[in-house]
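A single protein chain has been removed from this complex, and every other one stays in its place.
Going in written order, the chains are labelled A and B, and every chain counts its residues from 1.
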Amino acid sequence: MIASLEVRKTFRRRNLVALGSFALIAALTLGSSVVTAFDWPASLRSFPKALDWMAANFIPDGRALRNAPKIGAKLAETLLVSVMATVLAAACSFFMAILGSKTTRLHPLVSGFVRLVASLCRNIPVVAWAMIFLLSFGQNVLTGLLSLFIGTFGFLTRAFMETVDETAESSVEALKASGAPWLATVTQAVVPSILPQVASWILYMVETNIRDATLVGILTGTGIGFLFDLYYKSLNFPSAAFVVLCIIVLVILIETLSNALRRLML
Amino acid sequence: MKPRIALRRPTVPAVVLDATLLAMVGVTVLGFFLIDTKGLKAGPASLKLLSDLTKMFSRPVALHFSLPEALYAVLVTLGLAFLTTLLGAALALLLGPFAAKNLGRPAVAGALKAIVAFVRAVPTVLWVLIFAVGAGLGSVAAVVGMTFHSFGYLIKAYSEAFEDIDASVIEALRASGATWFQVVWRAVIPSSTSALVSWTFIRFEINFANAVAMGAAAGAGGVGYDLFMASGFYFNIGEVGFITYLILFVAIFLEIGATRLRARQHVQR
Partner (left out) sequence: MAILAINNLTKYYKDVRALADVSLKIKAGEFVTVIGRSGAGKSTLLRCVNRMIEPSSGRIEFDGTDMRSLGRRDLRRARTRIGMIFQHFNLVPRQTVIENVLHGRLGYKSTLQGSLGIYGDDEKNHAVEVLERLGLADQMHKRCDQLSGGQKQRVGIARALVQDPRLILCDEPIASLDPSSSKTIMDHLHRISRDMKITILMNLHQVDVAIKYSDRIVGIREGSIVYDGEPRKLKKKTVAEIYGSDADDILFEESPD
């Protein structure tokens, strides 16, 4: 009799937890819907509308195809900015991560400062950085480049620090015990250990940055985002949809290349 | 005389690694000559930037709205993030089992993977704008548009969590006659709850940043819209700073939570 009471109590508790969670989620959903004025029926209706739009516009018409060279050029610019921002950020993050990681740091205050700066760069969204840089650099490709750079720097510094702590800790211990100086330990043990993972992160960030670059492009009037915005606002939907198609092709190509490189590198 | 001793032999991984890094550095250097900065003078611009940064962090100011209004805007942005996370999680929960290697059929899993790849290839802002054609610029387009990437991210995370479940548990249940749905909904999902919750919260953190972006670029409202206005309309760096502080506060709070959850997931893996 006592055993089944225990069992019933466990199930009752579990059901209460489940019930409580559902209630919480329901309350948050209600609150969010009110605060955002979210129209649930309209959201359902938006799907057939969007599908209609996509069906009507994803097959490019003559005007869209004539825009192909322009689109190609802007895509190339976006890809270029993406790679540049990622590589520059990775270089800075590399140094900062060595100083910031608890495995290789020179001083706890320096490492703490590095972590703070990286956190600031990372937690202020790229779009916010774009808004900030707009006021000094204006509608310029450099604005996008800088915003992506700062955001990527913040992210990669933490990612690289984690990589250092995960892969290099034991060999750093061994070299420290053998009397090796700090710099030699870093270049001869830490750098070779983390390089493959660093390259993998760089490939990942280039992909991510192409997407962020599109967004920033809308706000800074540069790159493929600008072109999409132009067609969209002038209701030239076939061209806008064509831009989306081209972006899809580019992203999938980059992803395939990245995966192949990763497989070969590691 | 003894021949010189080499320290290593060239291997494919090392060559590919070096070539990849070299190529990227090369492209970057080339890029500086190729991009069109439209005659912008980097020097004066950088000086203005530094002065802007100092001003915005040291003297934030709210001119076009009050603090309660700003806090409400943050709430709106959080609401947008919550709704898209909810929808993404619901879809990922329903379709995740089909994508898991130990649960779904390979053909179905493969098809899902292809769909997700397609979905993730379109930048979030473009999804939102596509839906805004029919639904107008606002919370509906924003939430629905953001849900595509929420779903894409979470279905991968969820299916991997399902794949981590002990194969013997699933085998035992199947052997005792449980249907596929029973196995999924009464064993696999309940066992992976902690992983699922962690990943969902991590996505919520990402969605907050997304919601800010959609507010700025796609008329979704909330604190992102205020940010866009402060910079693009009022050109007021002090106000930009005020809003940035608010965003920063929320983002750091969310990141601390997400980091703790990520650490627990790491340990579990």
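Here is the rule we use: a residue touches a chain if its C-beta (ideal position, glycine included) is under 8 Å from a C-beta of that chain, and two chains touch if they have at least 3 such contacts.
Only a predicted model underlies this, so the values are computations on that prediction, with no experimental measurement involved.
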- In the full complex, which of A:175, A:227 or A:261 touches the chain missing from this view? A:175
- Note on the structure: Among listed residues A:37, A:184 or A:253, the absent chain is touched only by A:184
- Spell out, residue by residue, where the missing chain touches chain A. 170-171, 173-181, 183-189, 192-193, 196
- Where does chain B touch the missing chain, residue by residue? 2, 4-9, 11
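We take it that only the chains that are shown with their structure count from here on.
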- Residue ranges of chain A in contact with chain B within the complex: 25, 28-29, 31-33, 35-39, 42-43, 45-47, 49-50, 52-54, 77, 80-81, 83-84, 86-88, 119-120, 122-128, 131-138, 140-142, 145, 195-196, 199, 202-203, 206, 210-212, 214-215, 218-219, 225, 228, 232, 237, 244, 247-248, 251-252, 255, 261, 264-266
- Note on the structure: Listed in rising order, chain B residues that touch chain A in their complex are 12-13, 16-17, 20-21, 24-25, 27-28, 31-32, 34-38, 40, 42, 45-46, 48-49, 52-53, 56, 72, 75-76, 78-80, 82-83, 86, 117-118, 120-126, 129-131, 133-135, 138-141, 143-144, 209, 212-213, 216-217, 221-222, 224, 227-228, 230-232, 235, 237, 240, 243-244, 247-248, 251-252, 255
